[in-house]
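Yeah, one chain of the complex is gone here, protein chain that is, but the others are all in their spots.
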């Protein structure tokens, strides 16, 4: 048997299904452009084998363990490290069994589809994961992980990845990227400049980070001019390590464009640590505009991931730290928030700002109208909770009528689960094919155009948006 | 002819339709679990006949009379009592005719589907309700209401109800429930603890209600300790009358978890009647957390129905009172609002808090991410305006990908229209079958799993969530 339906995600009506299949098949073998994600660059630098099935599929994937937690499994039971170093489950087979016993919880979720896809298409598993099959599947995966064909670089090539961007902080020494570049391996793994830790006054260790930034760049990061110069220097270093883009994870989409004297006064408060909540927000907002202006100079694409309420559970954060599945979407305003930045640079045709949201109500009301007017704006694909069949469907249905296809930026997998990359791009290509087939069969798009658009969505738009 | 299409609510595409029908048929004969609603417990205690067709279908159902009012029929024309006791239409046949003359207004609404289902499946009516058929259908219903087979207990049994929960205020003496329990009848009619009138400082008569609560329990409800003890006492009495759950109808989802000294100071202001709007909100929020903590002790499931703007028309409220169809959904924030309660008890696996909303934008953005992480949280079914085919479809499409099926609580009919209970559960079972058939035919769920999930949604999850 197969774990995945060969016709999955196509519409049920036969004429639509046939067209969706044809559209999908026309893009199924295109290389993967993965311009934004959170893979570990060390994998490709060292090319060591992945440790075990649990470490590959469960422990790093907050999509997976949050669901188990929601039904009463605890994070230590799943081997998630405690911040105090206290004991957690250490046997990967036990963790795997707990996952398998609860696999029914994922029914109807994209996690199940990605998992089944990875099991079948990466590891050749043909049995359904569950309590009875857990051990055999564990052994089957483990045996393959021990072979060279399942090392990171081999999988990268097998996955047909043309370019993969990771995301590093401004203070990262990019040593893994350098090691990969120097290794002679031809896989294109590039970095992305993510300066949150030196831009957000509320970030843990912000003051120390500024000092470190000064040391790395030789700039006086306690003057506004030196601070901006340090950013320019780090951006240049990141570009030397392949970066074509920056990324900004802000709690809101607020931007600012203050006069120089105002900024300098604000920066002095930030440096002094005497800022209010509002001033921190203003500073982050000002820095988005500064980054956009630097992008005008150095050509880097700018990504804004706005509106996530991080670490919602104080208890989970205290005991286990960040990225433990307790990040919740917040309401996000873009119309007022982006106005200062857009007044400064929104009409620039050579600037590319890609917007991401976790608030789907903004798709049709705010994002598509903005992207359908301002030359600098482009819409990123559905993010995080919405990187799924229904999420992609809602996105396309909400934005296409107002901003078309050519104000969108193709697909990002945005994952830290390496084996899910082909699965996620597959879902995206199938979901878009289903959407396009619906347009054609209802007379809203010509069939020949649909095949062109299909290529654009699966491949071309991402390359263009990220300058790859 | 039949008033209802045997294949109603199934998808149109034949393969999906066949599977939806099979899924529905596998659950169609399961008993009804009705764990939340507003039936009158007196019906089952006295088992008197229902007075007349208008009193059964029109006068108690604000879904029905609000639509007639929106097109210019007045509430007195429909026999709705005035608060000043002034004259209203008293002839049920005249009221019925007015309803029948305007029945076209309900085209495309769930009210029409429930009504047609009740007419056909409860009363055997085969003609379409309208001006020409109004009298004959009235006579047909009236004749049957006069028979023993149409008394409340007989209908309860015929409807195949396994358990039905009504909702009573904290000060209710539960006499009707006691009478039913003592009667020897085996039908399971239980109560639910709804303490709004003694929890919400803005409730009419709040001060008097506290006095009454003290008298009922022998506690000093003007001290914080005594007040909490009184709640514990009433919860115990409700449990003695079958209650497995509490219910909380708050204007927002705001919660609080103040230190004891702060609570006592706040309570003193509440008692003194010197509180601000914000303090009233804080007090309601604190009481949600207190109720959750009591649920941890006594095992009662906690329901939160948040975000309804009650009595929107001051004129209608003044002339006719509460529950007259002028309650309008409000925007509701859950992410920030629930944080204090969740920090206190959100990680407790043995606690069940069921969340209801009238703000569908929160499904995917807030509720599913929260329920897909916190063990204590479960999502209630679509509430009120959204208890319908489209409402259920939007709910499943929005939440399943993030929190799956097993963080949802099955179906509630939440009705005060007794004859609509089978109709509403039928709509729910059919709508879920349609959704599941869509998942299977698009490769998102295995067919065998769909049949399991179907049983869970129609029966098991509600039993589990309410401890029935």
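Read from first to last, the chains carry the letters A and B; within each, the first residue is number 1.
Definition applied: a residue touches a chain if its C-beta (ideal position, glycine included) is under 8 Å from a C-beta of that chain, and two chains touch if they have at least 3 such contacts.
Keep in mind the model is a prediction, meaning the values are calculated, not measured.
Panel shows chain B; residues 4-5, 7-13, 66-67, 69-72, 104-110, 113, 128, 309, 312-316, 325-331, 358-361, 385-386, 388-391 of it touch the chain omitted from the view.
Interface residues of chain A with the unshown chain, by the touch rule above, are 11, 13, 15-16, 333, 335-336, 339, 342-343, 346-347, 349, 361, 364-366, 368-375, 377, 397-398, 400-407, 438-439, 441-446, 449, 452-453.
Assume only the chains that are shown with their structure count from here on.
A rotation of 120 degrees, rounded to the nearest 5, superposes the Cα atoms of chain A on chain B. In whole angstrom, the spacing between the mean C-alpha positions of chain A and chain B is 40.
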